[in-house]
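One protein chain is absent from this view; the other protein chains keep their places.
Per-chain residue numbering starts at 1, and chain names A, B and C are given in the order in which the chains are listed.
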Amino acid sequence: MSDASFFSDLLTSIAERGRRLLGPAQKAPPARGGVKAACEALLEGRGEASRVALASQIVQTWLVSDEPGRAAFFDMMLKEFGPDEARLENAIAAWRAEPSQEAAQAVNEASEPRRQELIRRLALAPEGVAALVKMRETLLGLLADHKSLKVVDDDFSHLFSSWFNRGFLVLRPIDWGAPANVLEKIIRYEAVHEIHDWDELRRRVEPDDRRCFAFFHPRLVDEPLIFVEVALTKSMPATVAEVLDPGRAPIAAKEAGAAVFYSISNCQEGLRGVSFGNFLIKQVVEDLRHDLPEIATFVTLSPVPGFAAWLAREIEKEDTEALPPEDRVALADLDDRAWMDDPEKVERLRPILTRACAWYLVHARNSRDAPVDPVARFHLGNGARLERVNYLADRSPRAVRQAHGMMVNYLYDLGEIEANHEAFFGRGQVAASASVKRLARRSKTTGEAKTGEAELAK
Amino acid sequence: MSDASFFSDLLTSIAERGRRLLGPAQKAPPARGGVKAACEALLEGRGEASRVALASQIVQTWLVSDEPGRAAFFDMMLKEFGPDEARLENAIAAWRAEPSQEAAQAVNEASEPRRQELIRRLALAPEGVAALVKMRETLLGLLADHKSLKVVDDDFSHLFSSWFNRGFLVLRPIDWGAPANVLEKIIRYEAVHEIHDWDELRRRVEPDDRRCFAFFHPRLVDEPLIFVEVALTKSMPATVAEVLDPGRAPIAAKEAGAAVFYSISNCQEGLRGVSFGNFLIKQVVEDLRHDLPEIATFVTLSPVPGFAAWLAREIEKEDTEALPPEDRVALADLDDRAWMDDPEKVERLRPILTRACAWYLVHARNSRDAPVDPVARFHLGNGARLERVNYLADRSPRAVRQAHGMMVNYLYDLGEIEANHEAFFGRGQVAASASVKRLARRSKTTGEAKTGEAELAK
Amino acid sequence: MSDASFFSDLLTSIAERGRRLLGPAQKAPPARGGVKAACEALLEGRGEASRVALASQIVQTWLVSDEPGRAAFFDMMLKEFGPDEARLENAIAAWRAEPSQEAAQAVNEASEPRRQELIRRLALAPEGVAALVKMRETLLGLLADHKSLKVVDDDFSHLFSSWFNRGFLVLRPIDWGAPANVLEKIIRYEAVHEIHDWDELRRRVEPDDRRCFAFFHPRLVDEPLIFVEVALTKSMPATVAEVLDPGRAPIAAKEAGAAVFYSISNCQEGLRGVSFGNFLIKQVVEDLRHDLPEIATFVTLSPVPGFAAWLAREIEKEDTEALPPEDRVALADLDDRAWMDDPEKVERLRPILTRACAWYLVHARNSRDAPVDPVARFHLGNGARLERVNYLADRSPRAVRQAHGMMVNYLYDLGEIEANHEAFFGRGQVAASASVKRLARRSKTTGEAKTGEAELAK
Partner (left out) sequence: MSDASFFSDLLTSIAERGRRLLGPAQKAPPARGGVKAACEALLEGRGEASRVALASQIVQTWLVSDEPGRAAFFDMMLKEFGPDEARLENAIAAWRAEPSQEAAQAVNEASEPRRQELIRRLALAPEGVAALVKMRETLLGLLADHKSLKVVDDDFSHLFSSWFNRGFLVLRPIDWGAPANVLEKIIRYEAVHEIHDWDELRRRVEPDDRRCFAFFHPRLVDEPLIFVEVALTKSMPATVAEVLDPGRAPIAAKEAGAAVFYSISNCQEGLRGVSFGNFLIKQVVEDLRHDLPEIATFVTLSPVPGFAAWLAREIEKEDTEALPPEDRVALADLDDRAWMDDPEKVERLRPILTRACAWYLVHARNSRDAPVDPVARFHLGNGARLERVNYLADRSPRAVRQAHGMMVNYLYDLGEIEANHEAFFGRGQVAASASVKRLARRSKTTGEAKTGEAELAK
């Protein structure tokens, strides 16, 4: 529809306005009468048109402040811009005298800390929202030592959830034709499989069998919120090397049978707790299905970050359903840090680690009765299915340390996502392929589990 | 800066998503288990990814409902999604036991009606925000007969203020190359000087000496929020005919000495109370100054909607500062509805109406000690200056009825806007040109005022 | 791919530059020393940078000239900027002395009229190409009375073929969100089924089952070159009323089984002879197939402009293969101008006109052994198949006058386009459906043809 192009220019001015400040620090005129006075004036706000300038001054002042100055700002927000207690008492009294929705509303308004409206009005500044996200990033760093600031953080968090709701997010493909100032952020924020330089970046986004998608927000220009890297492959890969080998021969996108989500990274520490990932994957699956209808398999190649720690705990236990006794013994091979270089040990550990990992993913629960593994919680909660457990799939130090090199494929099958999702949240049921189920069969004897061996991925 | 174009595409998908629904009604699958169950499920929301679908279903259901169905929805919002009273009582008890910001926060959360979060989550639907604006439009229409819905409206209003804050708005010029589906809304929403057809519209936006600017919001596609029409003229105009005469000879923009804001119209009834106008004029002044640096005068040609009613009241009064006795007598000419066709009366009334109008604008106050005239309140509050009072400036029936044909020029002088604004809100002081001040001199004798006659605009 | 957006801005500046001049006439400074001197200076062109200004002056001067002035310009082009005869004689002498490609090249250069380079350099002006297209439009109008200008027109035509080659054209969908200044040209240029006003235009481009596509050229901004209107229907329509009835109920695009090209219009008289239509239909078929894969049938609903004239000639003939004697007699019914209102005559003529029309389209040839009907030549040359002949398909005065109300469906079947195209140009073979072939069977007796009656479209 052609009028999209009319609206496609809408963001230009926002982008322009926002970019200036957050680059090299500029000497902002300090807020007149001090920051507190400026904040009070902003809240008072007799004329709306002057609010923009006021908000901009405050934001500028904060941005050019040093660390103590920034911390002092939050302290001021805490102490000077809390709720109006007298007003709150009155509202409560009225509510108690005669409860009604109107009275509850008065209580609600009176109990809202004044800093919430302050934050809302700071967003008026051209660069306001971006600066507020930076503010919260700083604030999060202070929380450990300043627990009382938690209520301030809650106010940021509350507003961010509203502003960054999925309806405001825009999915954009990122390729080698993307702006350099966006691409450099992909380098910087990649959290799963590090990107070392521009050449490596190019290998991640330029070939026809590589895709990258990010969510953006109209008011955070040049700043991806979260991104996912996708490899188009002939079939579901079992190791990270298959995907990231610099020497691999790219295939044509049209020949791909599978789309592999091999890396998802959040970019904005200041938006911690505002979740985008589940929306992202669903949207990318839909977009790829439209562009490349031949792709039948949408699958991740995911780390298992909690596996090694869990396994260590299980090995310590006297008695555990998770491990047959003989497996516990055999796992002593792991004490040899070089076991991966010993073909014999590698073959001996293959069935044992694979079964243990399947058991871990299917059965191990945390205190809230959810899967222990955070990556599993994420994908299973999204409605994905545990499709395959891959042995020696990632030999990087981190993967070895966290998961003895194991990786997992979670499968996104649009036809069953909804049902999996319901079953997971309603009945705590983990969707898994038949082969993973067999591997994870509850059993203390190896005998039964052995039937699963044919399923082991090489 | 060239990466603006990357971001300029961000909105396309939003635009696409949003447009579909709000066109011709589609048969949405009714929300499973009824709307209330769907709303509860949306609030419960175990998995975020499924919320989009759920929100979309609810919104669709509402949109295809008939009037009673729509009203019932608001009734449900009122009765079923108010605050959780038990939780509120507990939070209040805790606060009373030990007041703290944390306790106040708990009260705040407990007193928030559940429908606020419901509204936030409905915004997740692709077409959510647009539909919510439509919802509130309907709701506003119900308020007169259903006063209890006021608290529901407050919740909409609260969230809209946050989402439609100026930081999210984008100013766009509207010309003859704008999309037809935007232009048709300019025709529809023009509230000051009606546009009858596409030819008249073209005369408003195509000539080099005509401009139009509107605010848009990323999530309300094809929908201007507010727009202003501007005429570029050689000098400050005194009558609407100078500006809108279809036979006038357009001038080149470069030859213009003045930019005249002759019409400002709000477009979205559902956003009533969320004000944009003051931001709009300031921004347009800045944009025009950049594009056409030769323009020295930024001025309105504004109606005086409250003048005739006020004058009628003054005439009735025994004694009033506003009118010298002989003027009150002379104003009897107004009883002749055809006075404008009588040259003698026209000349007789000229000084009297002009002085009275100046007095009205400068001195007449409402109960909150603000100017009686709403248009004056708007522009003076923005920091504009009352520049000139124009006699027989608009002969349209409405202008004659409301203001005996008077119009006013308010001048936006960027150098003094801030000071005017401060003086207006701080000391209730009305900024006015020397000539208007002379005309408005408080006096019961004509003698003094006569000195002002030289100032009368012809 | 996201860098498209970077390039998508490329045209903005061209658009801007070009638009200014062609609007209201501006007082251009007359070319110094007269137009001829300016043209000579432009050709001499020692410094390239000054050519733009010079070209612009000449173009401006022409645009603000009156009719005789414009004609005089072409006369000057003819007489003053022809080939350099002396140089040509020399080059010919050299070629005769020793033929070689170099010598032929010298002849080629010497024989090129100087105005060709002049036209190329006029294109340097910001508004150059658009102005040159206008020039040729004027020139074409002069040709009838000034045959010697034909060689000048040939030079324009030669360069336009190069500049407007299909590689430079861009296909754009036109919908209700297209710019008003483009849409007004759709109203103006629609040549097949007139569009009376903006409401009718909206009915052509806004509903979900209506599409419009146009070719644009980077240097002719706001100016479609050619456009096609498409109706999405459940099945192949037999009458224009089915398609254009204002009261019809639109269907969802997804429910459509057929895409009907019911109107193709050229827009630029100045580009006469530069053909775009064949590229346009092929491209639109491909785009629609991608967007709406459910559509199986791509078909036109076309006029038969030469049928009535041809039929009149056949009726006059003593003996013709085209018409059995009894049909010729029956066709006397056509003499009654109101025959369409007489149900009996309507039924009597149905088989006769349908057969005659099929015969006409399949067998009637012009002097170059191509189909007599120009619309048939166009679509058959494109590789389409004559699918169905429709009786009483268009009751508009023009259609009745030109074709006794007959219309035709030409079918674009991507699988056989290439073969049809080859057969048409190679062996003069007309692709037709079995039913049309049966109707068009060569025969002087009605007996045989009668078997075709079952095929008649109601």
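The rule is simple: contacts are C-beta pairs under 8 Å (C-beta built on N, C-alpha and C of every residue); 3 or more make two chains touch, one makes a residue touch a chain.
Computed from a predicted model, the values in this text were never measured in an experiment.
Undergrad: Considering the whole complex, which of C:G69, C:P99 or C:P374 touches the chain not shown?
TA: C:P99
Undergrad: Of the listed residues A:G82, A:P113, A:P179 or A:G405, which contacts the missing chain in the full complex?
TA: Touches the omitted chain: A:P179.
Undergrad: Which residue among C:A178, C:L271, C:L334 or C:V430 touches the omitted chain?
TA: Touches the omitted chain: C:A178.
Undergrad: Over the whole complex, note the residues of subunit A touching the chain we left out.
TA: 2, 5-6, 8-9, 24, 176-183, 198, 202, 206, 208, 222, 250
Undergrad: Over the whole complex, note the residues of subunit C touching the chain we left out.
TA: Given the touch definition above, subunit C has residues 1-16, 19, 46-52, 78, 82-83, 85, 88, 92, 95-96, 99, 101-102, 104-105, 107-108, 111-113, 120-121, 123-126, 128-129, 148, 150-151, 154, 159, 161-163, 165-168, 170-172, 178-179, 181-182, 216, 218-219, 221-222, 275, 278-279, 282, 381-383, 417-418, 421, 424-426 touching the missing chain.
In the analysis below, only the chains that are shown with their structure count from here on.
Undergrad: What is the distance in Å between the mean C-alpha positions of subunit A and subunit B?
TA: Subunit A and subunit B have C-alpha centres separated by 41 Å.
Undergrad: Find every residue in subunit C that makes contact with two or more other chains and list them.
TA: 2, 5-6, 8, 176-179
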